[in-house]
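All protein chains of the complex are present and in place, except for one that has been dropped.
Labels A, B and C are assigned to the chains in the order they are written; within every chain, residues are numbered from 1.
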Amino acid sequence: MIIVMSKDAAPEQVAAVVTKIEYSELKTHLVYGEDNIVIGVIGQTERLNPEQIEAWPGVQRAARVKHPFKLASRDFHPATTVVNVGGVKVGTGKPVVIAGPCSVENRNQILESAREAKKAGAHMLRGGAFKPRSSPYSFQGLEGEGLKLLAEAREATGLPVVSEVMDPVNLHTIAQHVDVLQVGARNMQNFHLLKELGKVDKPVLLKRGMAATIEEWLMSAEYILAGGNSNVILCERGIRTFETYTRNTLDLNAIPVVKELSHLPVLVDPSHGIGVARHVKPMAKAALAAGADGLIIEMHPHPEEAISDGKQSLTPAMLMELMNELAGMFPSAMVSETV
Amino acid sequence: MIIVMSKDAAPEQVAAVVTKIEYSELKTHLVYGEDNIVIGVIGQTERLNPEQIEAWPGVQRAARVKHPFKLASRDFHPATTVVNVGGVKVGTGKPVVIAGPCSVENRNQILESAREAKKAGAHMLRGGAFKPRSSPYSFQGLEGEGLKLLAEAREATGLPVVSEVMDPVNLHTIAQHVDVLQVGARNMQNFHLLKELGKVDKPVLLKRGMAATIEEWLMSAEYILAGGNSNVILCERGIRTFETYTRNTLDLNAIPVVKELSHLPVLVDPSHGIGVARHVKPMAKAALAAGADGLIIEMHPHPEEAISDGKQSLTPAMLMELMNELAGMFPSAMVSETV
Amino acid sequence: MIIVMSKDAAPEQVAAVVTKIEYSELKTHLVYGEDNIVIGVIGQTERLNPEQIEAWPGVQRAARVKHPFKLASRDFHPATTVVNVGGVKVGTGKPVVIAGPCSVENRNQILESAREAKKAGAHMLRGGAFKPRSSPYSFQGLEGEGLKLLAEAREATGLPVVSEVMDPVNLHTIAQHVDVLQVGARNMQNFHLLKELGKVDKPVLLKRGMAATIEEWLMSAEYILAGGNSNVILCERGIRTFETYTRNTLDLNAIPVVKELSHLPVLVDPSHGIGVARHVKPMAKAALAAGADGLIIEMHPHPEEAISDGKQSLTPAMLMELMNELAGMFPSAMVSETV
Partner (left out) sequence: MIIVMSKDAAPEQVAAVVTKIEYSELKTHLVYGEDNIVIGVIGQTERLNPEQIEAWPGVQRAARVKHPFKLASRDFHPATTVVNVGGVKVGTGKPVVIAGPCSVENRNQILESAREAKKAGAHMLRGGAFKPRSSPYSFQGLEGEGLKLLAEAREATGLPVVSEVMDPVNLHTIAQHVDVLQVGARNMQNFHLLKELGKVDKPVLLKRGMAATIEEWLMSAEYILAGGNSNVILCERGIRTFETYTRNTLDLNAIPVVKELSHLPVLVDPSHGIGVARHVKPMAKAALAAGADGLIIEMHPHPEEAISDGKQSLTPAMLMELMNELAGMFPSAMVSETV
């Protein structure tokens, strides 16, 4: 860590900073600049909080030299993590595709979705039973009944299922029925939930918050890893910007950056990212070209009748077309390895 | 609601939209433009979701004419809501000041904070017992012990206490010890929590999420109101922008906009908003000048030793100075009405 | 255009709006909603400014149904425009690559750059002679001398050259020496410059401003088109967001959106977009996968000695590797058609 003292810091303020730091069993090294004294801090600096040190008298700025995440960092874990979801491996270099509707609406809809996803070559089924909705007057999901229908769809097709968990209260119920626990963008910093997910023996799909920095996203993964669950899959799903032609701004820049910083696999959700069904295909292709480990795509047998997210849902035919084009672009890749 | 059909929409697509809408017991009215047909929808359109309608064939765009919030809207509740917190009234036009540390750290610290807040003329005490922290390695709060110390501080000073609730799990424990339940920015769309808060008989301080639109913020308030709890206080605490000199960008534009749209009182948190102690005073004054119903300010007896948020915490002397200047600016206002 | 009257608009205010609109030789059509009257406006509404109409008494909101751009719109020009730059065609579906250094620094550097660009298979050379720099103390470009060196590099390699024009003052000098006039992000709304470019007989490469909406970007193209110059190439180069790991946030969502709204070809600049040389390759591949008509890439013979943008410049070897990978991904495409 680097601590820049302000131009007019008194010698006793510099001495106080050095003493406090060395009291924490870290070493300091002073550089005398023309205007400022800079204090280099050497040792296990993860415990120090730079924002806190900026509250000390005479300190102008404190900045980390090392990243604040450790278990999520590729520095200490050079090989990419492969997460095995019921035989589907995420992170091998061969893209994985998860497809399905926003919400589980009824038995026919989810079974038809599962069959169409399977037919198109998708590797897992998505579908929400508990839905975060910005309006209290909107459909909130089939809840327990939805979980049962998802399990039935898995039986019928063999596809592992992914579904969202919104808080610790019903985490264990959901975990019994699904193969991957999804954390939505709005819950990326629901820290109690993250801690509980650290104790669960199920893979977690951690979506990036819509205004979360890459560092905050990796720190949220760190919560789950630190709790003991090493099966974390990241998912970029668009950030919020000023643009109004699209629902969100899918941030593909995050893919190469995260792949460099972290060993965790990263999926991309182009459906929420751009929010318009007819633009999902180009963004899906771009995501894989940027190096993503796979995709999560909204598909509904009848988007115009969907209870939620119809505007961004592909039809089964559109999904089939997308899968064919992806197979053309990544010929060796689109057969996800199965144990 | 207005539905704009695309330029090349077929007559049967127009007919299908009209039929679906009228099937929902709403009326339609067609306007034939030069290029597009526009369908006006008349009646209780709250149930309709414009994004969903945009998934219907031939529809180019759907937009509400009315706001999606109802209980939070001033249209149906012209008088400003006054929330009574143990005798301190929020929303009367006389600013209310809540002061105290980010976290409850120990008995001395919180008791000294409470006495200093009282001495400076603050009306309530803040202090976190359960802390949302972006790093799993940071201090997570004193939890249950912190709640007891807050209750003791209230006993000692008579100041009602405000503390954060992070999820439904320990909501009821916290509700027993504090006077106002604070929902942090990261939990503004933790919908299960919002629903549970709707059932509680305690005022809720609902902070705006750091990338939340004003409409989303009011929809989150709507969740609590729709659950049956009408004592909601809004709190602007800064949004995330590209600027790096400040921690967040305190958005005072939200004050006149929210005061016009909604009857709920609105506080401002300049400490998190700008994130630098020496800039809190000008932002606090600006907040009241913009029409806020009060302030929530971080103050710590010894900011340089604070476990969290020291950089943005006022000293007791700085709080006193701020309160004096506010009293000068708003002479008739700074004595908050007490029952 | 749709004009929503406010809930409490007086009948005479509604009548005044209707009269004003019809006075402009447009027709109106009234829809009586439960709470609001909505006025549909029919005819050539381009002349109306919705923000202005929102200043009329009793008006709550005014919104366009049609886009404000016309010459740039695909609605009236369904075929994609192909811009011919000295025989290199942009917009045919076969990607075009422009490569070269940020600034022309000296004779050796630009000639070596041109040869390396040519060798790697790039179709045009880029290089700045007039440089927009955020600091007055930074290198501002070789100016006239740089233009001559660019012309020499074109002679030596046959590659058409692209260079930035910063204001109308030296537009004509630059136009004499280069094949494409680049408008930088900071000048996207330099309207006097845009008007002058409308009168010039040279293709224009119009970069998107870093906080420009897609609509504003297309309106800037409209200025050039309206002036009489139909050879406009758009270029996405990253928008400004809160993320700090990258220089900008390359917005690939803009590609499918612009390709749908407009007939103009669109390039992508991944070098400025992500700002880190080792991340340029994945973003370049993603850009073409998203449907871009080509790329503009910073390459410098010795990035570590570059006067500007060294951090984001590829070496010649990195450019060669990228071109090979692109050729693998888009086998039929990477031979840009030449007359």
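Methods note: a residue touches a chain if its C-beta (ideal position, glycine included) is under 8 Å from a C-beta of that chain, and two chains touch if they have at least 3 such contacts.
Source: prediction; values computed, not measured.
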Candidates A:Val4, A:Ile98 or A:Met166 - the one touching the absent chain: A:Val4
Omitted-chain contact residue, chosen from B:Pro11, B:Gly87, B:Gly228 or B:Pro282: B:Pro282
Residue of B:Val18, B:Leu48 or B:Leu250 in touch with the missing chain, whole complex considered: B:Leu250
Sites on subunit B contacted by the missing partner chain, in the whole complex: 211, 213-215, 239, 241-246, 249-257, 260-261, 273-274, 278-279, 282-283, 285-291, 329
Subunit C, residues in touch with the chain not shown (by the definition above): 46-47, 49, 51-52, 54-57, 68, 132-138, 140, 166-169, 186-187, 189-195, 209-211, 216, 219-220, 222-223, 226-227, 240, 277, 303-304, 306-311, 313
Subunit A residues that touch the omitted chain in the full complex: 2, 4, 7, 29, 31-36, 38, 40, 42-44, 61, 63, 65-66, 75, 240-242, 244
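Here is the rule we use: only the chains that are shown with their structure count from here on.
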Chain centre separation (subunit B, subunit C; CA means) in Å: 39
Where subunit B touches two or more other chains at once, by residue number: 240
